[in-house]
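Single-structure report; data block below.
Other chains of the complex are left out, but the ones given are in their true place.
In order of appearance the chains are A and B, and numbering begins at 1 in each one.
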Amino acid sequence: MTDLERRIAASFARQGLMATLGARLVGVAPGQVRIAAPVTPAVSQQHGAGHAGLTFALGDTAAGYAALTLLPDTSEVMTAEIKINLMRPAIGERVEARGEVLKPGRRLIVVKADVLALTGARETLIATMLGTMVPVAP
Amino acid sequence: MTDLERRIAASFARQGLMATLGARLVGVAPGQVRIAAPVTPAVSQQHGAGHAGLTFALGDTAAGYAALTLLPDTSEVMTAEIKINLMRPAIGERVEARGEVLKPGRRLIVVKADVLALTGARETLIATMLGTMVPVAP
């Protein structure tokens, strides 16, 4: 584990919602973070697919941590705003959000996230997100 | 309970994520739906405030059901897209999302939701959302 991975993992572990959703950090690199969670009845909408709230929560968190990887050790980030376009239902064994930084900045960081549904090795893009993260002094 | 309330409550009860978040339907009227949930460690971000994923999930669901109140009994709705601007941290006893329809339509329904943090009788606006719902035949 690199220092960067350790730092992101420590913050991730303090997010109660991520534990509640069964989410795991599955990839950390400078400017890029991946988070996955199983699609279960506990996170479903009324027809048994994953809820848009699950898709959003993973994508927002992946995008936020992608921004955080580019900031000094003691910084935090907050989501100022983010938009999600939902393209297909979240049907699969699990969903995985892939957050990345489009434009770093001292005051604003523009981020995106793609969210995929996965079953075995098959991936389907279910949503894409575009947002703004704000660095916050500790 | 009116027929409309019963219909929305029946669909809401099938959303596993809403139960997981401890969310309750607290108001249903034509074009307007309110949903509330407690802020607990199980839905927190890394500093103990409510996670943006909680705020989003309640707002998206309230806005979707607000759209559904204006549709025939057998219809469903899906979120096509929605944007959230987070204005203040979700600090309080509970959060409440107030969804409403801005522009009904046969193909697209434009919706908004305001999300508030509440402690006792004190309310603070923490987020506002603007999105598009799509009616779906059953």
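Keep in mind that, in the parts below, a residue touches a chain if its C-beta (ideal position, glycine included) is under 8 Å from a C-beta of that chain, and two chains touch if they have at least 3 such contacts.
If you're wondering where the values come from, they're calculated on a predicted model, not measured in any experiment.
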| item | value |
| --- | --- |
| Copy count for the complete homomeric assembly [2 present here] | 4 |
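Convention: only the chains that are shown with their structure count from here on.
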| item | value |
| --- | --- |
| Rounded Å distance between chain A and chain B, as computed from the means of their C-alpha atoms | 21 |
| Touch list for chain B against partner chain A, complex | 11-12, 14-17, 19-21, 40-47, 51-54, 56-58, 60-61, 76, 78-86, 89 |
